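Every protein chain but one is kept in place in this view of the complex.
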Amino acid sequence: MINLSWQAPASLAIILFALGLIGLITRRNLIFVILSIEVMLNAVALLFIVAGMRWGHPDGQVMFIFILNLAGGELALGLVLLLRLRARITTLDGDSANILRES
Amino acid sequence: MTYSMFDVVFYGAGAFSVVTTTLAITRTNPVYALLNFVMSILGIALVIFVLGAPFAASLEVIVYAGAVVVLFLFVVMMLNLAHLKTDFGVKRGRSVRLAVPGVLVISIIIEIGIAFSGRFGKETTYHIIGPSAVGRQLLVADIIPIELGSMLLLAALLGAFHLARLSPERGRQ
Amino acid sequence: MGNIIWIIPAAPLIGSILLGLFGARWSNRWSGFIGTLSIVISALLSVAIAVHWFQDPPVDEHMRIMLWRWISLPEYSSYIEFYLDPVSLIMMLVISVIGLLIHIFSTEYMAGEAGYSRFFAYLNLFVASMLLLVLANDLLVLFVGWEGVGVCSYLLVGFWFHKAANGYAARKSFVVTRIADVAMLVGILLLSNALGTVSIQPMLAKAALLWPHGGIMAAAGAALLLIGGLGKSAQFPFQTWLPDAMAGPTPVSALIHAATMVTAGMYLVIRLYPLFALVPSVLTVIAVGAVITILTASLTALVQRDIKRVLAYSTVAQIGYMFLALGVGAWSAAMFHFLTHAVFKALLFLSAGAIAMRLHHEQDIFRMGGLRQKLSVVFWAFLIGSASLAALPVVSAGAFSKEMILASLWESPGLGKWLWLAALFGAVLTATYIFRVVFLVFFGEVKTEPTGHYGVRIVVPLVLLAIAASTIGWLEMPKFMASSSVFSSFLEPVLGHPATESTLPHWVTAAGYIAPLLGVVIGFGLYRSGYWVRTAGPVGQGNDGGQAERSMGEGVRRFMRAGFGFDFLYDRLLVQPFLWLVKILRNDPIDAIFMSAAAAAMRFHGALRRSQIGQLRRYAGMLALGSMAVIVIMVFA
Partner (left out) sequence: MSVLFAFLHALALLLAVVTLAAFLTWVERRVLGFWQDRLGPNRVGWQGILQVAADMIKIFFKQDWIPGFADKPTFIAAPIIVLASVLLAFAVIPFGNGVDIVGALNVGLLFFLGMTSLSVYGVVLAGWSSRSKFSLLGGMRAAAQMISYEVFMGIAVIGVVMQAGSFNLEKIVAAQTHIWFIVPQFFGFLAFFIAGIAEAHRLPFDLPEGENELGAGFHTEYSSMKFGMFFVGEYAGIVLLSALSVALYFGGGHGPIFPPIIWFALKSSFFVIFLILLRAALPRPRYDQLMSYGWKLMFPLAIGNLAVTGGVMIALGQ
């Protein structure tokens, strides 16, 4: 049967999280920003699954469901904001969306 | 040390999702990035399945791949960004600017690695946790978080609805 | 009979509420009717109770009716309770009957004024408060009435609030009396704390039982309450508010600032006389203060141009006489003088109002003259009032009451003779200044032509009051005349028997009767010589002697005209330092400390804001750094 220890999938989750973080910090396009956030959420969700597997408890999957919930809500709002921003500044460059600044 | 089929599937799917995620965050075309992301999600779903959480794996496919990313793709298509190739976001001082997130990310990985290593034991009580166990935990023990989650979704729904309707620019354009 | 006492203050209160709620929608006629009707009810009930009392005095010479419990604490209770004894019966009669006459007068006097119903609402509320004051059997309830009349005084003095000066006068009267009332409240609290009750009769009994003669607690309580009384009665050193309060309508001056409210201080002292009797030092203070009041007020009245101000200062002086009587323990003499004063001062004020009504609201006596024929009714009314005020013998009510005071002064030990001398001098001055007014206003050539005519509602109160002013003194006559002592025997159950008159020398009595005549003669002589007109002073309040010659006499007159500079003194001693303090504190030095904290926070915020540059990626990086730090702390610490 399986002799997979929990460290390997945990490492996978951390790698995915790190990739998402890199994307979040380096990418300017807001689509990629949201995408990176989704990647990070996904990685965290995976880590919860791993924890659930490690202790053999359904709580890991429960948390996974909550994270899906959160990701859905976050994405819906994020995409609407993206559309509004696109209508306002005609670009999706996150760095140029700083017109809130006073001077 | 022998490798079972599950190990093979895990390492294969894990490597696949790492590669596709990397591709996803480095593409210049948003649609390709999203497609790679979907691939990565499918890989992760497989990993989750192998880890003994078939219910979560199904949800990963249905909700994440089937709804969330489709919505994403829908918006990208609506924005009609097909030809909008976006640069990497780094122009001047490229090496310096790449170094900052690099250092950050590597140090976080090292930190978490140190934090995890030597803790939580090595042995795994592996068994498949099916939908009914999850459902019982979810709907009996965690009923209040469920309600909070539903309120979160309602708030997101109303917020999205409001933001989408509110259109001061429409008159001018 | 005693069960209906509560209606007496309740009727004007209800009238006031009705007028306040609906008066603006009612016609003036209807407002005046309702306002008067409520007082008619009170007055009729008062008279009925008084008649009943004379026919069949109640047991223990008092009535008591408890309405309900007001405050209930473990060791302290306060009741809404009415207490009627001869003293409060006389007060109640005076208030309701004179109040009724003044209401009737007002319905015509105020005709055509804006705020007609408002005026009657205030006036009714005043009468209700005043009746509550005199009927209260509890110092707290009394204090409610006390503050109620203070508020009504404020409202009525500032009745024509469109003029800034009226508002100022109203504020002045309010603030000055409030300062005194604070002392009074402290006194009430002190008594309640020391004696466990402020219900007047048990409290007095306890005080007499517990406190030694001249004890410090009794002195403190009596002194604090006295300050309240002095403030309300416009006695030295609080006398400055009353002349300014003449800014209100003349019926108000008649009712509040002459007949009723200003005597509340005297009533308080009489009501609590066992307490004051415990402390002779306080009584001495009352007497000395009263003498100062009488002399300064009389001298000031001597040089005023405004008829109402003359009457105001005379009021101050006459209440000074009452306090003088109190100061020597002649309680019933003070009460009697209160009664006669209420009648003749109301008469004088109403007459002054009636004159002003016909002369386009002219109040300067030097612009009047020769009104004897033109306004004969008012002339006779004013003359009777003046005679009574001047205490001309036999024909006036004031003569008997003032004679009673003078007699008791002479008989009192210690300072008594000196007080008598001062009071006698005050009597001369009184006659002089009031007949100065009489001669200037009613004799000589006509300066301002009167217009219009009087209605019945003006004449009837004047006539009734004039009759009363000349006859009411016969209630109490010296022994050598008729030996009538209805009044003092009526009050005897409460106030005790007045001092015997056996030792009074005849020349003392004679001096008391001659002094007013001397004053009249002086007044006439100076009128004939034209002295009054020459020293009239400038038009207006007379506070600055602009174009007048800077002679010594003129300087003194100016000083007197300004009420011996008390306003100036208080302005410099109290108002200016306060304003100076306010000016310093305007920018709030304490607040500056906190503001500097706020300013520092603002600067810090400004510095922090620079990090908010709207760069999403930098935020994310910072977030990651922060997470790193948290992990480091959690894992490695």
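Order of writing sets the labels: A, B and C. Residues in every chain begin at 1.
To be clear about the criterion, a residue touches a chain if its C-beta (ideal position, glycine included) is under 8 Å from a C-beta of that chain, and two chains touch if they have at least 3 such contacts.
Everything numeric here is computed off the predicted structure, so don't read it as measured data.
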{"item": "Contact set of the excluded chain (shown chains only)", "value": "B"}
{"item": "Touch with the omitted chain, as defined above, among B:14, B:54 or B:101", "value": "B:54"}
{"item": "Residue numbers in subunit B that touch the chain omitted from display", "value": "31-32, 35, 38, 54-55, 57-59, 61-62, 65-67, 70-71, 73-74, 77-78, 82, 128, 130-132"}
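Throughout what follows, only the chains that are shown with their structure count from here on.
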{"item": "Greatest separation from subunit A - chain, by CA centre", "value": "C"}
{"item": "Chain pair whose interface holds the most contacting C-beta pairs", "value": "A-B"}
{"item": "Separation of subunit A from subunit C, taking each centre as the mean of its C-alpha atoms, in whole Å", "value": "82"}
{"item": "CA centroid of subunit B to CA centroid of subunit C, Å", "value": "87"}
{"item": "Subunit A-subunit B separation of Cα centroids, rounded to whole Å", "value": "5"}
{"item": "Contacts with 2+ other chains: residues of subunit A", "value": "21, 25-28, 95"}
{"item": "Per-residue multi-chain contacts in subunit C, two or more chains", "value": "617, 621, 624"}
{"item": "Contacting residues of subunit C [partner subunit A, same complex]", "value": "609, 612-617, 620-621, 624"}
{"item": "Touching residues on subunit A, where the partner in the complex is subunit C", "value": "21, 24-28, 30, 33, 94-95, 97-102"}
{"item": "Touching residues (chain side subunit C, partner subunit B) in the complex", "value": "617, 621, 624-625, 627-628, 631-632, 634-636"}
